[in-house]
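Have a look at the structure below, then the notes.
Excluded from the complex is one protein chain; the other protein chains are retained at their positions.
On to subunit A.
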Amino acid sequence: MRIVADLGKCEGLGMCEAMAPDFFEVDEDGVVDVLDAEPGEEHRTDLTAAVDACPVLALTLQG
């Protein structure tokens, strides 16, 4: 599974970080850093929640 963040869309609102702080962090510039782009399958529930929480639909999970 791969996390893809569209940094052109991301507005740094941080909902992904709220849902899955181990995988996302809003950085100084106010856009998301993906901390681990290829997480294990066991994290799918948390990551789906994070992807769905993004108000601007900047995140997708592939695979």
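A few points about this structure:
Note that contacts are C-beta pairs under 8 Å (C-beta built on N, C-alpha and C of every residue); 3 or more make two chains touch, one makes a residue touch a chain; residues count from 1.
Please note the rule applied: contacts and distances are computed from a predicted model.
Within the choices "Oxidoreductase", "Regulator", "Sugar ABC transporter permease" or "Succinate dehydrogenase", the name that UniProt assigns to the complex's undisplayed chain is "Oxidoreductase". Residue positions on subunit A in contact with the hidden chain: 8, 12-15, 17-18, 21, 25-30, 53, 55, in rising order.
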